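Here is the structure we will look at.
What you see is the complex with one protein chain gone and the rest in place.
Let's look at chain A:
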Amino acid sequence: MRTEDLTSTEKTEQSIKKVLQKHRLSGNCHMVTFQLEFQILEIQSKERLSSVITDLNIIMEPTEYSELSDFVSRAEDRRDLLMFFQSLHFFVEWCEYRQRTFEHFKEKYPEAVRLPEGAVSSCMAVRSPREPGFELIIVWRIQIDDGGKVLPKLDLLTKAPRRALQLDETRVLETAPRGFRALLGVLGIEAALESLVKSLGVGEDH
């Protein structure tokens, strides 16, 4: 992190002292680089001292994480420096965990697992090597809500040949996404994904 500090002082009547600090700092959180410019107005009166962030500009280097741009504008509007840093930290941590998890599955089941968007994919496709028409796509989005909380959101998309859909009387494929969400709650992310992969008969010897 690097910072520049330019301060200007202004004395007004009745011993109220106002100091405007301008800060510029640049830094990075793992692979995400940012530059901040903000102003802090300090007003010292007889009773109290208040420090307010009066202006906040955040410049992010473009990343593959499109979810960040909304969050950054919110942080700027609210001049919420703390939320910016803390949410960014958790967001990047979740992204790295997602990447590690997907890469683990790709290594373990190289024929069945495909990462359509490459290393920083937000989805993982699992295909049964015996029945290539069936595919399960796990979409893992990482969202930052209005209060700055970082939440993972996983969904399941299914793909099957038309003939299979016609034979699907118990509507397993239709109810799969809901079932997946319930499974996540019970087993957690890694175990749920593992059981999905296994359910397509991957890794069995025939």
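One rule holds in what follows: contacts are C-beta pairs under 8 Å (C-beta built on N, C-alpha and C of every residue); 3 or more make two chains touch, one makes a residue touch a chain; residues count from 1.
Just so it is clear, contacts and distances are computed from a predicted model.
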item	value
UniProt protein name of the chain not shown, from "Centromere protein O", "AP-1 complex subunit gamma", "Protein misato homolog 1" or "Importin N-terminal domain-containing protein"	"Centromere protein O"
Residue, one of A:Val139, A:Leu173 or A:Ile189, that touches the chain absent here	A:Leu173
Residue among A:Ser51, A:Ser66 or A:Ser199 that touches the chain left out of view	A:Ser51
Sole contact to the chain not displayed, among A:Ile16, A:Met31 or A:Ile59	A:Ile59
Contacts of chain A with the absent chain, listed as residue ranges	1-5, 23, 25-27, 33, 35, 40, 50-54, 56, 59, 61-62, 78-82, 85-86, 157-163, 165-166, 173-174
